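Missing here: one protein chain of the complex. Every other protein chain is in place.
Chain naming follows the written order as A, B and C, and within any one chain the residues start at number 1.
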Amino acid sequence: MSTTPEFREHRYVLNMGPQHPSTHGVLRVILEMEGEYVMDPQPVLGYGHRMHEKMAESRSWPGFLPNAARMDYLASLIYNHGYVGVVERLAGIEATPRAEYIRVITSELNRLQSHLLWLGVLVLDLGAFTPIMYTFEDREKILDILEDVTGSRLTYCYMRVGGVVRDIDDKFIERTREYIKWQRSRMPMYDKLVTGNIIFRKRVEGIGEFTPDLARRYGLTGPVLRGTGVAYDIRRAEPYSVYPDFDFEIPTETGGDCLAAYLVRVREIEQSLRILEQALDRLPEGPFLAKVPKKIKLPAGDATYAVESPRGELVYHLTADGSEVPYRMKIRVPSFSNLSILPEVCRGMLLSDLCACMGSLDLVIPEIDR
Amino acid sequence: MIVYRYLAECIFFGFIALIFFGGLLTVRARLLMHAVLGLAVAFIGVAGLFFHLGSPFMAMMQVLIYVGAVCVMLVFGVMVGQAPTRTGQPRLTGHNRQLAAGSCGLGFVLLTATLVRTRWAAAAERVGDFSMQHLGESFLHRFVLAFELISVILLIAILGAIIIARSPEEKTPS
Amino acid sequence: MESRDSVIAALQSLPAQVREVDFRQRGYHLEVWLEPERLRPFAELLRGGDFYLSFVSGLHVKPALEVSYQFANHAFACRILARVIVDAEHSLPTISDIFQGADWHERETKDFFGVVFRGHPNLKPLLLAEDMEDLKPLLKKDERLKDRAAVTRAEADVAEKTPAPAGGEEGA
Partner (left out) sequence: MTDSFLPPELLRILFAAICAIVVVFGNALVMGYLERKFAGRFQRRPGPMEVGWQGLLQLAVDGVKLVGKQLVIPRQADKVLYRIAPIVSFAPAVLPLLVIPFSPKLQGRDFDIGLIFILAVVAINVLAILIAGWGSNNKYSLLGAMRSVAQNVAYEIPMLLTLLSVILVTNTFSLKGIVAAQEGLWFILVMPVAFLIFFVATVAETNRAPFDLPEAESELTAGFMTEFSGMGFSLFFMAEYTYMFIACSLTVILFLGGWHGPPLPYAEYTSALWFFLKVYFLLIVMIWIRWTFPRVRFDQLLNFCWKYLVPFSLVHLLVTAVVLKI
């Protein structure tokens, strides 16, 4: 690769991916190795590239929603949220208050299941099989709840411009409350089984350390950034939807290593549960879908809508030209920037640590490839 | 006990055959890896001979040390040194071939001379295996100084190897 | 830089054309128009001000390609959208040595629009296949569309005086 001036003889190239257990999808990392040390990891992207941005230019405004759901299969509702948000912002449409609450509730459930999956997968990358089964058990409860209201389990297409497609009922609220109680009762177990495990801690402590400044240079966002001590969360920094109504913390750690990112995410689970509780308590009555014209034409101009996905800052930047289709849609995905730090941070690392590092970045490859 | 006798003979020649097979594999192999594995086969044959000659302890040590340690180390060295390129070694050419033939011939002559000139004492008929006890006594009483000296030399060799292996650059950027 | 006002002051002295826009309507706070040669000083200024690069994107408009850079700040709410028109050779200076994260974003923009970033260390296709270098999928092949885009840009300039019209219109 171009970053290494000369290819040294005792180095060899290890091709990790596109099919590899630790790359979580079709990511390929070309590793230049010296023994077990990774001297130069170079990610190769695009194996799952579908050109969503081009597809957006040939679809009507609501027609792009299913595409939005298919970029990050673990945070479809948050992608939904961002998309309807940017269309509403440009069109000047206001969603009803109840719809905004429902959006927050479903988004937070979505965030929880993403974090739970990540928790299991990170530990799986480190060689422990059992925790992923536990997190899947928790996650299954969320998926069941969301399936009842949205109709699908993974690639939700639930939100609409002006609101959501179906109202939530008392049963949903009751089940979500039950789930919150259940999840709280499970967290001490994870603390003991994973966080307190000496091997786990030795595997993630001090691995992949970076500073807030390095994170800034690479545009890192999300829990990875918060692991360096920067309390930056779009839900607080540029509040959207009804997030200003809720009382929640932005967990931060100062280590900047894999352990810090891990701790931040685990603590975010609790914060999401808090948001959920408050949203369920204050859920306003009213229509769940605002009156919106059937065929939406957006005025010429552009708008940005940033939301906090489980992996960081997700930005939709939309340019409209007054017609029924977007003129240009730029989607800024968090994992894209988060992964770009890999060659810098993982140089000179052991292969096992690279797996830990990629696990703690919480990559979703279809999101990177779009 | 005629069956025993025949079985013993068969096993003896079987081991001899194994040694020859392993030896041939070692010298004929074009890949270093195959050569080392041939050596392992020959070692197992030698261990069989020890066993056959009534010294199971020596046989076990032969397997444990020569197959389990020396061969593994050699294979390890081959893997590290030769990396994954597996083009075979070229056959020996003119000059080298003469050198090889000469040194082999010399070795053969020397060995034969030694064999012929040694006055072999007839091995005492043994009941049971006391080779281990005997070995232990010789190592720790009669030859204790030589034994300890060898271990010191080995220690120095290991230290030297470590120093040579580590010297070029510190690999882990801390 | 501790507040949006100080950012505006610094940008104006660059000099760059800065405009404060309504966050509720546009989703960002400052819109900046830059000359290509001011791009690198601009990036260095933001780098010193502890901004981070959110994304780099292209837009095919009538006069020439426009590349937009979005920056935001961890410390205070200030999202900047900077627009730069590429020069005659479809190229711009790279900022990937100032913001390392721009590396991949620039490669992506090269993939989709064919914008050449001068000084970029490794401008190979990132998301597209190696042999798709000439595809440039996001360029508008349709002249009619480009015309409309040109109108769009003109309107955005006008919008400085009048706020953008709100609301959709009833479809057939």
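Keep in mind that, in the parts below, a contact is a pair of C-beta atoms (placed from the backbone, for glycine too) under 8 Å apart; a residue touches a chain by one contact, two chains touch by 3 or more.
Remember, predicted model here, so these are calculated numbers, not experimental data.
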Missing chain -> touching shown chains A, B
Touch assignment to the omitted chain, from B:Ala35, B:Leu53 or B:Val75, lands on B:Val75
Sole touch to the unshown chain from A:Leu14, A:Ile30 or A:Ala290: residue A:Leu14
Across A:Gly63, A:Gly127 or A:Gly151, the one contacting the chain not displayed is A:Gly127
In the full complex, subunit A touches the hidden chain through residues 12, 14-15, 20-22, 36, 123-130, 133-134, 137, 193, 197, 199-200, 202-203, 350-353, 355
Even though one chain is not shown, subunit B touches it at residues 1, 3-4, 7, 31, 33-34, 37, 40, 56-57, 60-61, 63-64, 67-69, 71-72, 75-76, 79-80, 84, 86, 128-129, 132
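Operating definition for what follows: only the chains that are shown with their structure count from here on.
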Note: subunit B sits from subunit A at a C-alpha centroid distance in Å of 60
Taking each chain's mean CA coordinate, subunit A and subunit C are separated, in whole Å, by 24
Note: subunit C sits from subunit B at a C-alpha centroid distance in Å of 72
Within subunit C, the set of residues that touch 2 or more other chains is none
In subunit B, the residues touching two or more other chains are none
In their shared complex, subunit C is touched by residues of subunit A numbered 1-3, 45-46, 49, 51, 53-54, 57, 86, 89, 91-93, 212, 215-221, 225, 230, 232, 237-238, 292-306, 313, 315, 317, 319-324, 327-328, 330, 332, 336-337, 340-341, 344, 369-370
The answer for subunit C against subunit A in the complex is residues 23-28, 47, 50-55, 57-60, 68, 70, 72, 74, 77, 79, 81, 99-105, 112, 121-122, 125-129, 137-138, 145, 148-149, 151-152, 155-156, 159, 164-172
